[in-house]
Structures are given as C-alpha cells and as structure tokens.
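Complex shown without one protein chain; remaining protein chains in place.
Then we have chain A:
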C-alpha cells in the first residue's frame, strides 16, 4: 500500500495508523535523499551498490564478465553495464537490482554513453576501431562510426549534438557529429587518452591522457582545437605514476577533479583558470570518479586497493574509504 496515493492514505488512517502515516510522510524526504552509488568490479564480475547515507555496500549484483563502464537509461529506470569479455551490455532494473536483459555490443565494449535525446547507447569497441551506436529500445545496431586505433574514452555534449571519442594508440580525440553519425574533426592530444567529460555548458570537452599525465581542453564552440593543456605533478611521487584518467566537473563551473592513477591522488583543478589547486590522497590506483546529485561528494574507484574513497567537495578532504569488490573500475551515482 503506497502512502502517496489517496487510497493508501485513507486506508492507513482508517486502521488507526495516523501516527505511523505521519511518521512515514516525515520520513519521505529522507528516503528521497538517500542515493545509491554503483561500482563495477572488473575482476569480480559484480556491481557493488553503496547506500549514500550509511556509506556501506548494501547489495552486490552479479553481471557478465569484466564489467567496466556504466550509464543510466534516459528515463532512469535501468543501469547499463558494458561487460567486455561477454561482448554485450547488461541492463539492470533499478527496482529489482537484477540483470533483466542483455544486448550484443560488438567486440570488447569498454566505455559507454547514453544519448540524452534518443534511446541510443554509444559504445567504444576497442578491438574494432569503431564506435557502435545501439538502440536499446528496439535492441538493434543503429550504425558503426569508424574512429582511430583502439577507441577508449567517450563523451557526449549535454545537448547531444557532439560526441568525442578518444583512441589510445592514435592519441587523438575524434569529434563526432551525432546527427550525421560521423567523425568530422580529429585532434592530437596527450599519449593514451582515456576519458572525455564535457563541461555543463557544453563549451569545452576535457580529455585526460594516461601516459602523458595531462588533460587537454578542447574548444567545442568554434575551433574544436586544444585550447589548453593541464599538467600534473605530485611532490614525492615518481613522475611516471602520475597518470590522468577519470574526470568529473562540477556543474557550477568551480572545480574539476582528475583521477591520477597509481599516484593515488585526485587533483583538484579550477575549471576557469585551469590551475591545479590541490591533490587529495585516496586509495591505490584511482581510476574513475563520480559526483553525487548535489555535488557535495565525490566518489573514486581505487582499482588496486579494491575500495571507493569518499571526498567531501566543500572541504576537499577524503573522509572515508569503503571496501568493494576486486578491481573496481567505474562508479556512477543514481540521479
């Protein structure tokens, strides 16, 4: 019986449960605030579900082999997981927390993104040098977009107009026109580009490069050129361990967070000046990042130590690390 429906409310009152009902109503805002964090464990073939209030793993969902990138469906009812060794996308129902269906994705899907306007999943197929476009409603392959060698990172602009694919052997960012479904610009970035993140106004795309240890800022308004390159350095840490991977950008244009891989640090960057403000110690080999709904927390996956570190965005402090499965790769927070 739902207390949100008139029938449910009446029924509850009729049974003398008014106090309970009021209690339930008072609890509703709290329940609404509780967020769930999903973490893909690459070696365990599972997704860990962390409760945003208790910060504990409350559920572990078995999925296909080698789960990595994740994305929510546009209506928020399903979580898509790229399971690389099964060459498919597993689809998890967010109510039952079970895999309810699966869709073939082509060879070695690593990174996926969902189109904000159409029921499309973009998949980087590392072994085939293409970006596949899947329709998750009709469960068909829409098209395949050729890009460079070993595509990896994918980013989509907030309006769905542009897609950026990075190829880790070509060291390039390929700017794809999402209407024409073809790459229209190609730009050199740092060695082994890993991840793409658009700013919330869609004016820039931030492209991290693992071996170069840099983030290239692409102008997405006019030139599509690299307008700035950010370099990272962590005192006392060997240069080669400072590798840029995951990127998360706050919607207010204040901070950018960059995961620095085996240096066990997350860099805090001023989104406007591109100045590196700080580095925060987290677990071992930090890989991907996700901000929560109100952007008060940043979650990081730490592959080698097998945990997720929670960073308070206001204080820029790591407050907790939560053990999850083996080799956590991606993290996403339920909207």
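The rule is short, and it goes like this: a residue touches a chain if its C-beta (ideal position, glycine included) is under 8 Å from a C-beta of that chain, and two chains touch if they have at least 3 such contacts; residues count from 1.
Quick note on the criterion: contacts and distances are computed from a predicted model.
S.K.: Which name from "Peptide ABC transporter ATP-binding protein", "Transport permease protein", "Thiol reductant ABC exporter subunit CydC" or "Na(+)-translocating NADH-quinone reductase subunit A" does UniProt give the chain that's left off?
M.R.: "Transport permease protein"
S.K.: Could you tell which one of A:84, A:246 or A:283 touches the chain left off the display?
M.R.: Of the candidates A:84, A:246 or A:283, A:283 is in touch with the missing chain.
S.K.: In the full complex, which residues of chain A touch the absent chain?
M.R.: 234-237, 241, 263-264, 281-284, 305, 307, 309-310, 318-321
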